[in-house]
Structures are given as C-alpha cells and as structure tokens.
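Missing here: one protein chain of the complex. Every other protein chain is in place.
What follows is subunit A.
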Amino acid sequence: MEARVAGVPEDEESGLLPRPSTAGRRPSSRGPRFPPPPAAWATVDGPLGLPLEEAEGHARRFFLWGFACLPFLWAINCCYFWPVLRSPAAFSPAAFGSIRPYVVRSAIGFTIFSVVLITWATTFIVGGERLFGPGWNDLVMYNVADKLGLSGFMG
C-alpha cells in the first residue's frame, strides 16, 4: 500500500523488525524496536482501528446500511473515518481515495437527516399548540406514552 507519511522509512515494515542494516534510518532516540508507525491510519483510533484494506469495505457497508432508516450508521462512519474526512483530497494518501466517497456521502446524508430532524423537532417544541392546534397534545411523547401505557412498566 502506498500510504506514506513524510519522514518515515520507505519500507513500512522495516521499522518494527530489528534489522541491523536499517539502524541508521531510525531515530536513535527510539531504540531498535519501536519506531513510529509509518503508515497513515484511516480510522480515528489509529493503529488500534481497522487496517487500511478493510476500511473501504467497511465504509461502504455502513453507507449502504444507513439507507435502511439508520442514519446513525452514517454518523458512526464519519466519526470512525475522521482522518479520511479531514485530510484534503489533494494531500491524502492514495489509499484514502477509495474510502473518501463513502465517508463524504455518509457525512452529507447525516447532515441532511439531522437538519430535517432538528427543524421538525424545533418547530414542534417552539410552535406548540399555537401552531398545531389540539393535535399537538396527541403528538407529544409523554402523552402518547401515557395513552399507550408504555411507561407503566417502570412506573
């Protein structure tokens, strides 16, 4: 894979395995065993997150499943692949290029969903009965819960 970070050894594996020939390439302060991770990580967890090869499939799956009325999956997608979203298209490593469309579309989808929801909820709260008439009381959640006896289980 071609993800590279500037100033990092070419061979992404060289840093971790102690090899005498590469001793000169690593900063001496780090010792022979733990150079900084050279690859760019697609997920917000960095080396603890998904490896790059699985990232694209994951992003796509979450994007598609988000259409099943699960917009929070889009939000998770955006949060999880935040580095992909943040790095500008011109400078991001090549591996991000396949992930980026899904993440960007997830972000757009979640933004649209949240705007619609917040608009509706705010209208409902602020408008109140003046706007909706007696129907407001039928829609507000605590009345619905009382009517249907939903909260009776816990009292």
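The rule is short, and it goes like this: a contact is a pair of C-beta atoms (placed from the backbone, for glycine too) under 8 Å apart; a residue touches a chain by one contact, two chains touch by 3 or more; residues count from 1.
The criterion applied here is as follows: contacts and distances are computed from a predicted model.
A.B. asks: One chain isn't displayed here; going by UniProt, is it "Presenilin", "Symplekin tight junction protein C terminal-domain-containing protein", "Transmembrane channel-like protein" or "Tubulin epsilon and delta complex protein 1 domain-containing protein"?
C.D. replies: Answer from the record: the omitted chain is "Presenilin".
A.B. asks: In the complete complex, the non-displayed chain touches which residues of subunit A?
C.D. replies: Looking at subunit A, the ones touching the missing chain are residues 1, 12-13, 15-17, 28-29, 31-34, 36-39, 43-53, 58, 62, 69-73, 75-76, 79-80, 117, 120-121, 124-125, 128, 139-142, 144-146, 150-155.
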